[in-house]
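Below is one structure; the comments refer to it alone.
A single protein chain has been removed from this complex, and every other one stays in its place.
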Amino acid sequence: MTKETIKAGAWGIAVTVALAVLIIVGSRNLAHFDAALVAYTFATLFAAFGITYRYAMWLQRPPTALYWKRGWQVFLRPQYLARNIATWFKRVTGDMALNHFIARRGALRWSAHMLIMWGCIIAIAITFPLVYGWIHFETLPNDTEWYRAYLFGFPTFAFPIHSLMGFLIFHGLVWASFLVIAGVMLAMRRRMRDHGAAAVQQFAEDFLPIILLFAISVTGLMLTASYTWMRGYAYDFLAILHAITVIFTLLWLPFGKFFHIFQRPAQLGVSFYKDIGALEDHAHCRRCGEAFASRMHVEDLIEVERKLGFRYEMANEAGHYQWICPRCRRAMLALAQGRMWRGESQI
Amino acid sequence: MSALPNQLNDIIEHYGPHLAFSEGVRLATDAEPDKVVKTHCCFCGQQCGIQLKVKDNVVIGFEPRVDYPFNKGMLCPKGVKRYLQGAHPDRLITALRRDPASPGGFSSMPYDEAIARTAAEIERIQATYGNDAMGVLSGASLTTEKAYLMGKFARVALKTPFIDYNGRLCMVSAGAGNKKAFGVDRAANPWSDILGAEVVWISGSNVAECAPITTNYVWQARENGAKIIVVDPRITPIARTCDLFLPIKPGRDIALFNGILHLMIENDWLDHDFINNWTVGFDAAAEHVKEWTPRKTAEVTGITERAIRQAAEWWGKAKTSFLMHARGIEHHSHGVQNVLGAINIVLASGRIGRENCGYGTITGQGNGQGGREHGQKCDQLPGMRDISNPEHRAHIAGIWGIDEKEMPQAGVDAYEIFRKIDRGEIKGLLSICFNPKVSLPDNNFVARMLDKLEFYVAIDFFLNESAYHADIVLPGSLHEEDEGIVTQIEGRVIKINKAVDPPGDAKQDWRIIQDIARAMGRERGFTFNEPREILDELRVASKGGIADYYGITYEKIERQNGVFWPCYNEEHHGTPRLFEPGSWNPIAKGAGPFYFPDGKARINVAPYTPPAEDVDEEYPIMLTTGRVISQFLSGTQTRRIGPLVEQYPEPRIEMHPRLAEKLGIENGDWATAESRRGVITLRAQVVTTIRPDTIFIPYHWAGAKSANQLTISAQDPISKIPEYKVCAVRVRRAAGAPDWANEQGELAGQTHRPNLVG
Partner (left out) sequence: MAVPSHLEFFVDPNRCIGCKACVQACSECDTHKGYPMIHLEYIDRAHSVQTVPVICMHCDQPTCAEVCPADAIKRTGDGVVQSARKPRCIACNNCVIACPFGVPKMETGFKLMMKCDMCYDRSSAGLKPMCAAVCPSGALFYGTREQIEQSRPRSQAVKKFQFGGQTITTKVNMMTPKVASAEYLDVTAAMDEQTIGKEITFNILDAASGY
């Protein structure tokens, strides 16, 4: 076992234990915990371990580690902090909540991602607290037609069961699954028809996540259909089927495409790194003199490259190849080749 | 009455040029084409094979066509983006009539009414002023079937001698020179002969930008050991890494060729057997070039003696060679002499008519070759026959079913047609596939003449700048909307296949011509139902002529991937290489390989004369013009294709830093170039890749950006080609930006780049 894996394993255990404690505390010593959902609970605990382990491993790769460190450093720099916080809210709304950058890649793509993302967010916001016993509902003592929601055992708002509000709340997962199914359809359509996607897509990486989301949504809807219209026909079987799809997805979270959910926030760190880099010293190409990146970025990359074992050091005054801009790199490639031919054709 | 509508921007707003980019289904990554059509590119004379992807009657993209041997899938940027000319917002889909009250200066009219009006106007003009008062301007981008029909239409339906074509600006010097020297006008060799040449000599051709696929042949020859010699006033991309670059002063090519011949004689780098057996006139030429010593040649051409001697040595000692030239030596008031000079050094070397020994002119337009063979040239009848030769007249009159006496005699060249308008001799004009207001020299004069016409009908698929002056515009067809044959750079006849139908009221051009003939009650001989029927008549008409197409059919072209003319009968495979020992031709009839009764080639005395307008104190700088790779000719198509416009958005004045410094001009400054005929203000591009005594302006743009405002209308006395490649100008730093740069101008209404989908 390497140092990295031990570290990552420790983090994984810590987070898993912390989640377990939160479940116990949040459900008031399991008072509100539904034993029927215990399989789900253990699946999420395992997923928490897996995700944390992988995240910690990922953070220990030299480029990621550096970005992680620098991202926080520049974010917390006192002179930029206020501005950074304001920008943070803007970016969380624009890029994270509204997926603006995906919208620019294409309307269809954006629609699919928004539907799936918000469907999943709604579903997770409903199911996880329920499974952990963090939320439960009780009828009002004086009126059985009213429900009150409890969060971590504390009473919150109440609503009539047979109201629109009640209907919306109790069918929250139905609405979420509608969103997810619509998004999945759009995504699947693209995967089936797009020539570019066809060239690079793989089953495990690209189709499996769509299939899993579809399976979770459909089996969930079948549960609703079973108890709403079919007097619970095949309910137990469907419940197991649904549980299998959900648990499989949870266990697969750290390994597959869904891990991007946890990686994506790094984009925020990167954006602050770029902001501050642009405000401070620039790196000037040591061949053409043009600015091409922030000085911090170039120096950081040199460090990363050294850690990775690259030897881009140059013997001349340039010092390190990283001080040469991309345009000059391309020019030098042609010049290096062209000068070999010079003697050949009396150029 | 023709008069240019005042609101130029108004016309542009309605009729373009607007820029088309890929969008919608053309940008979709999930589009499945309904069909993929094997055809050729619509632009230059190389006629690269290409496959067009078609969906719902729109060309949505391309796929390389690797099975066609000339280009094996290769294309230049124009070929890649050619598909964007279809389904274009500027496309004319109805007939138009001049209507100054209407937005854009024109209003739509029913097609039949436009035809009737055209026929009536032609009849009125011819009844009032005589048949000769009608002129016809045609083009060499038309298929050979259409080109043939245009010649016939002028002589048989309009009964006017005055038809000429835009090959007058392109291929005529080479054509005349080739006919004088070889008796036939066609590249002598297939391009595959370049590959095995020891020396490749390129004179006056920006191969990389004007015939891009030829680049591969040249580099491939070098890979096989060839030395590449390039003669040009500019270091073009092919010149950059050539083996020997001769930076010639514009207009001095004949001096160089004479100087080379002088050195070949002096060093006895001659093929005496070949000269004795198969040429006539060597001694006179040898006598003439005696005075062209290396020193004199150097003084006239502006090239060092050392370089001239090196070129002569390589050329003289080579066992195999290929010489090619293009407009750089042909666009001159002595263009034919330049060509003859080039041919002289080929004939003296004896390196022709054999494998890897070749000569060819680089054809400019798509059908630059086929379009100059079958009678749309003012002095020519189908099969490269001569309109003043009684036998030829009788043969063609028989096929056309007219009395030989009815057939008009030779007409005049395209520019002379405008001088005839000036003199009031021509009152009506029909143009197709020709944009003289952009492409003719001294084009302010041309614009005035278009206004002077009583009636002008233009046929085109976009409203080109000349058509601004038209009374009626008839909506013609794009390349991909019709079928027919063209003859490419090597003399290979190939087949254009139809991919889509013309939209709206737009019609295939040959139908429009026939409709006009019918409306005039002169439909006899103009009742073809499809291009194949026109080809069948053309085949018979060309039979026995120099350009004999009798054995060429669509099926044979398909089967052989092209047929080289002459092709005498159905069994004949065609003639890829001309002048092979023992080869048969209808003129020599076995006497020898060349197309003269004695079978011998002619070595001509080619005397040097300076350009018509040499530099002087008042106009001390030479102007030369040419192309850029992303645009084509007068730009009617390519100035409407967004990605091509982005590649080179507007013309610039190229000048050497030494000249720029003298003039106080820096790279990117606005600079004004002025000749005795016109003035232009463009941005300066200061580069060391041009002679310091010369500036260069590309010619594809219209209006205030048109280089041909400056060029001179001096013409070669034989070929009548204008001297585009050299005139005298003066240049100064401009006080400020020109008007066109301040207005929306020609980029008005350009569409935005759409986003990536998927």
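Order of writing sets the chain letters: A and B. Residues in each chain are counted from 1.
One rule holds in what follows: contacts are C-beta pairs under 8 Å (C-beta built on N, C-alpha and C of every residue); 3 or more make two chains touch, one makes a residue touch a chain.
Everything numeric in this text was worked out from a predicted model, so none of it was measured.
Colleague: Which residue, A:53, A:147 or A:273, contacts the hidden chain when the whole complex is considered?
Modeller: Candidates A:53, A:147 or A:273; residue touching the omitted chain: A:273.
Colleague: For the chain left off this view, which of B:246, B:513 or B:563 is in contact with it?
Modeller: Answering carefully, the residue with contact to the hidden chain is B:246.
Colleague: Among B:14, B:40, B:81 or B:372, which residue is in touch with the absent chain?
Modeller: Checking each option in B:14, B:40, B:81 or B:372, the one touching the absent chain turns out to be B:81.
Colleague: Name every residue on chain A in touch with the hidden partner chain.
Modeller: Interface residues of chain A facing the absent chain: 58, 61, 63-64, 66-67, 95, 101, 104-105, 194-196, 198-200, 257, 260, 263-264, 266-267, 270, 273-274, 287, 292-293, 297-298, 301, 304-305, 308, 310-316, 318, 320-322, 324-344, 347.
Colleague: Mind listing the chain B residues that contact the chain we can't see here?
Modeller: That gives, for chain B, the contact residues 22, 27-29, 61-62, 64, 66, 71, 73-77, 79-81, 208-209, 212-213, 215-216, 219-220, 222-225, 234-242, 245-247, 298-299, 301-307, 620-621, 629-630, 643-644, 647, 656-659, 662, 667, 685-693, 753-758.
To be clear about the criterion, only the chains that are shown with their structure count from here on.
Colleague: With centres defined as the mean C-alpha position, give me the chain A-chain B separation in Å.
Modeller: One centre to the other, that is 60 Å.
Colleague: Touching chain B in the complex: which residues of chain A?
Modeller: Per the stated touch rule, the residues are 104-109, 190, 193-197, 338, 341, 345-347.
Colleague: Going by the contact rule at the top, pick out the chain B residues touching chain A in the complex.
Modeller: Touch residues, chain B against chain A: 29-30, 222, 228, 240-244, 755-758.
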